[in-house]
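Let me begin by presenting the structure, written as structure tokens, before commenting on it.
Only one protein chain is missing; all other protein chains are in place.
Coming up: subunit A.
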């Protein structure tokens, strides 16, 4: 692997070893939905990073949609029902 050169050039106390990065990338891969059983080499590292970015973006979008939904639900909640007062006392 040509990237062994990076071990000599890395500065400071922490040596960024290839193994460390490979381990971290495989951990990332396990978190992603639709995990594929693949050996992580340089090529799939970029794939894992790409899917991680997509996953984070989709999680952001979900939070956004859920906030939307909650906001609409809270505004249409029926004013006089006892359940509404429970929810209202909880969060408003």
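As a working rule, a contact is a pair of C-beta atoms (placed from the backbone, for glycine too) under 8 Å apart; a residue touches a chain by one contact, two chains touch by 3 or more; residues count from 1.
FYI, contacts and distances are computed from a predicted model.
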The complex's invisible chain, by UniProt name, from "Electron transfer flavoprotein-ubiquinone oxidoreductase", "IBH1-like N-terminal domain-containing protein", "DNA polymerase epsilon subunit 3" or "AP-5 complex subunit zeta-1": "IBH1-like N-terminal domain-containing protein"
Missing-chain contacts mapped onto subunit A: 2-3, 14, 16, 20-21, 24-25, 27-28, 31, 42-43, 45-46, 49-50, 52-53, 55-57, 59-60, 62-64, 66-79, 81, 83-84, 86-87, 90-92
